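Got a structure for you, written out below as structure tokens; questions coming shortly.
One protein chain omitted, others in place.
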Amino acid sequence: MTDVLAVDPVPPVAAGDTPPSRATSAWRRLRRDPLFLAGATIILCFLVVAVLAPWLAPHDPAARLLESQVSRARNEIPPPQPGFPLGGDADGRDLLSRMLLGSRQTLLVAVLATVIGLGGGLVLGTLAGALAGWVDAVLMRMVDVMLAIPSLLLAVSIGVLFVQQSRFTVILAVAIVQIPVFARLLRGSMLAQRVADHVLAARALGVKPAAIVLRHMLPNSLGPVIVQTTLVLAVAIIEAAALSFLGLGAPDDSVPEWGQMLGTAQDVIDSHPQLAFWPAGAIITVALGFTLLGEALRARA
Amino acid sequence: MAFPRRGEQPTVAVDQVSFAVEPGQTVGLVGESGCGKSVTALAVMGLLPRRGVRVSGSVRLAGTELLGLPEAALRDRRGRELAMVFQDPLSSLNPVLPIGLQVSEVLERHRGLRRAQARGEAAELLGRIGIPDPQRRLDEYPHQLSGGMRQRALIAMAVACRPRLLIADEPTTALDVTVQAQILALLRELVAETGTALIMITHDLGVVAGLCDEVAVLYGGRVVEQAPRHALFGAPRHPYTAGLLASIPRLDVPRGRRLAPIHGSVTDTIGWTQGCAFAPRCPRALDVCTRQTPLLQPVPVHRSLRCHNPVPARPTRDDLDVVSRRDRSSSTTTSRSSRVGRAVGEVLVEVTGLQVHYPIKRGVLLDRTVGHVYAVDGVDLSVRRGETYGLVGESGCGKSTLGRGMLKLVEPTGGRVVFDGTDLSTLTGEPLRRMRKRMQLVFQDPLAALDPRQSVQSLLVEGMRAHGLRPTARELAELLDAVGLPVGTLRRYPHEFSGGQRQRIGIARALAVEPDLVVADEPVSALDVSVQAQVINLLADLQGEFGLTYLVIAHDLAVVRHISDRVGVMYLGGIVEEAGAGELYATPLHPYTRTLLSAVPVPDPVLEDAREQILLTGDLPSPAAPPPGCRFHTRCPWRQPTRCEDERPALRELRPGHRVACHWAEDIEAGNIGTAVEPVATATRCR
Partner (left out) sequence: MLRYAVRRVGQLLLVVAALSVLLFAWLRSLPGGPVSALLGDRATAESRAALAATLGLDQPIPVQYLRFLHRAASGDLGISTGVQRGEPVLSILLQRLPATIELTLAAILLAVAAGIPLGYLAARHRGGWLDSAGVVGSLVGVAVPVFFLAFLLKFVFAVQLGWLPTSGRQSAGLDATRVTGFFVLDGLLTREWDAAWDAAAHLVLPALALASIPFAVIFRITRGAVLDVLGEDYVRTAYAKGLTAGVIRRRHVLRNALLPVVTTIGLQTGALLSGAVLTERVFAYQGVGQALAIGFTLRDYAVLQVVILAAAMTYVLVNLVVDLSYALIDPRLRT
């Protein structure tokens, strides 16, 4: 606000004691942020479940143990019963086991889609930001065109290109949509870094161009990208569910995934809402967890 | 009016600050960043946030106690009885509202005028405040005005209702020196005309000396010394006041004096709870200073002083040079005297006809070049080995671009730079990169210039590695020692240092690759006054130690005069005058140099009152459309018909080593040509 309140709070440097680095002091502030704590707790639980799922699950998620209780004609599915606390799904498989095992595939979808999107965005964004000029112009017009198509429509358009739908095509469709998002974000902060004094200083020092890009411009541009990555983890899970809902999910459901479970539950949702509510609740919770982490990082960055 | 008051926070920002301003009088609050001067102003205005801040004491305006008044009552008074002008005129104006509305809304609010009526009055007000063509300006937006015009508009809003009290918080800090002179003259007129009381907040002692009747010096949130200006500047008693006056380069003191910096930085304050906050930096500190908090006590004549061991009452001019003990003990050996024997050798850098034109691109689908910004437009200069070449000019004159163009950090669009026999324009890629080892850059904002992710060690080593140097731990330690940083700082990060220390890191990084030439772009302007002297002295010492050649770029004329051997003055992309530092400041020949020098306030009230000022009219023309002929003719008080408009004057050597780009320099010097405007003597201001 005024120069008075901008008093440099850093104590004079004295040899010996090491004051906290920027990263550690940021971490200290994060640790006290309730949003961050809530998000971290959710994600931690999610990861633990995903890792331990095979041991936690009481039954084989693909085994139609309760098939006898399924009646398509009378629209009946197995209700909760001893040994099957959530009951069965429309094929008579244990819902709890499918929920637990589903966490793994959901994690896989979120992480793979995000990593592919991030990777593509990093390459394009770095190229555009580092080379500028016509490379930047061409890449960004391409990004403009991709961003002009609403994200879900783009994902679906990519999805239908594959002859055989599978989990991987879902991941790829979700990932490609994120590439232009990451690319534009990174490019923006790279271009800002290009004219930053410390980059000019490195040029003046005679540091090699590649080293300037990789050591100075890129690391200092990653802040917003990291925040976006956390948010995209949430988006990927939701988009994958939306693709399944539109019938573009993986047809093979022997290995369960929440989005797929939610998508296929739509046919029976009016009579058996629990088939949708369990995976939906799980998706919302995990997506909220990632979003909380991302927003906390954004606020404290 | 009297304001004995104190503001308290868990951290006490301001404490026991008391002063009174009479109608038509000006009180100056002086201090460095963090001393509490702006907090004081905001407290008087009642603008401090109500939550989390406690203000106690008393603020009385014409007998009415303002502290504790309900917000509604304060609102009625703000803008009507007390008003404020802020530091940064651009951010202080609403960017989406026309200027006229921003002025007239005050009139509507406090004088109950109708929209049309207020608009007419606003135009009149803008005109009175020196804004040409006010009717048209009413509908313009802040971004369309120049810095000086914006500050005038802000002042117009403040004085619209003829307030009893006007507070100006660093009103000229963001402005160029010629515009500063205009604004200060305006404030002076307003005080004299309207009889308003003015509180002037500034870090610039020169501004205070010329403007204020009474001066209060703040340190760490308390007044340490307060006196009428003649008494204060004539015989400063508090070691901090004396230290400030001795640490700044001054145009009124002969060159060659080594600056006496105040030790440490403002962050070294221990607070006032036990002892004197200034004690850790004070050359006169006694044992008692760290044990017992000094009180503000009246001292004859009309002076208040908060010090256990003040400077003796009758100092001579030499006493101003109270060099701090620590500084003297550490560096007398490499003081300025060593520079006299410094060998100034052959030409190291030769610049001929250098141009840097930035294209202005615009277009529907593909960008076309529709014009150019002539940032640097035909500059010739040479820097000899071992000398310091100072480049001065106002913002936008192209001096930074020139510096960067010389280093080929921006691509020159014309002309040549020959560095030690090598034409830089022929170099690209790897050879250019290797050449960079020999020419380095020091930046204005040391924090921005240091990669926040690099430790000091990594910052220093990176450049050395790039040029195949493999420094040992001892060499790094020596480097740190040379710039006055403790060895233990190698593993620390830029944000852990104070501004002055960061600049030392930046200098160390430049020196690490053992360059011949160092271009220092405003090396001290982002630093606190008391720290500037440390860095200036350091630069001088290092030059002697490492045989460096400097090109120092600065807007502060006193700084440039102090450190330069030769000085070039820039205006709109070209050098208009160049001479030895002593010669240039003693006998400026170019009209622009004359006006520039006459605009610089000097921290001596006697000289200030006698100073003849040549006030420039108008603003700096846009470097995208520079005037034809002499670039300065649109503002020149000595301009002569046709030739000045038609022919661009070349740099001519009028005296040995003194080059001027003016057709009429001899005639002006001889007094054959008078100015269109009469010089304004500041002493003639009406009181």
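In this document, chain identifiers A and B correspond to the written order of the chains, with residue numbering beginning at 1 in each.
Definition applied: a contact is a pair of C-beta atoms (placed from the backbone, for glycine too) under 8 Å apart; a residue touches a chain by one contact, two chains touch by 3 or more.
In this text the structure is predicted, and so the values were computed from the model without any measurement.
Peer 1: Pick from B:14, B:43, B:93 or B:118: which residue touches the chain that isn't shown?
Peer 2: Among B:14, B:43, B:93 or B:118, only B:93 touches the chain that is not shown.
Peer 1: One chain isn't shown here. Among B:29, B:45 or B:285, which residue touches it?
Peer 2: Answer from the full complex: B:45 touches the omitted chain.
Peer 1: Per the definition of touch given earlier, which of B:30, B:43, B:61 or B:84 contacts the omitted chain?
Peer 2: B:84
Peer 1: Among the options A:43, A:139, A:242 or A:297, which residue touches the chain absent from this view?
Peer 2: Candidates A:43, A:139, A:242 or A:297; residue touching the omitted chain: A:242.
Peer 1: Pick out the residues on chain B that sit against the missing chain.
Peer 2: So the residues of chain B touching the unseen chain are 45, 47, 74-80, 83-84, 86, 88, 91-98, 105-106, 109-110, 141, 143-144, 154, 157-158, 362-365.
Peer 1: Residue-wise, where is chain A in contact with the chain that is not depicted?
Peer 2: 1, 35, 141-142, 144-145, 147-153, 156-157, 160-163, 234, 238, 241-242, 245-248, 262, 266, 269-270, 273, 276, 280, 283-285, 287-288, 291-292, 295
The rule is short, and it goes like this: only the chains that are shown with their structure count from here on.
Peer 1: Where the centres are mean C-alpha positions, what is the separation of chain A from chain B, in Å?
Peer 2: Comparing mean C-alpha positions, chain B is 49 Å from chain A.
Peer 1: In their shared complex, at which residues does chain B touch chain A?
Peer 2: Touching chain A: residues 13, 33-39, 42, 87, 169-170, 264-268, 404, 407, 409, 433-437, 439-441, 443, 445, 448-453, 462-463, 466-467, 485-489, 491-493, 495-499, 501, 506, 509, 513 of chain B.
Peer 1: Show me the residue ranges of chain A that touch chain B in the complex, using the header's touch definition.
Peer 2: Those in contact with chain B are residues 2-16, 18-19, 21-22, 196-198, 200-208, 211, 215-216, 219-220.
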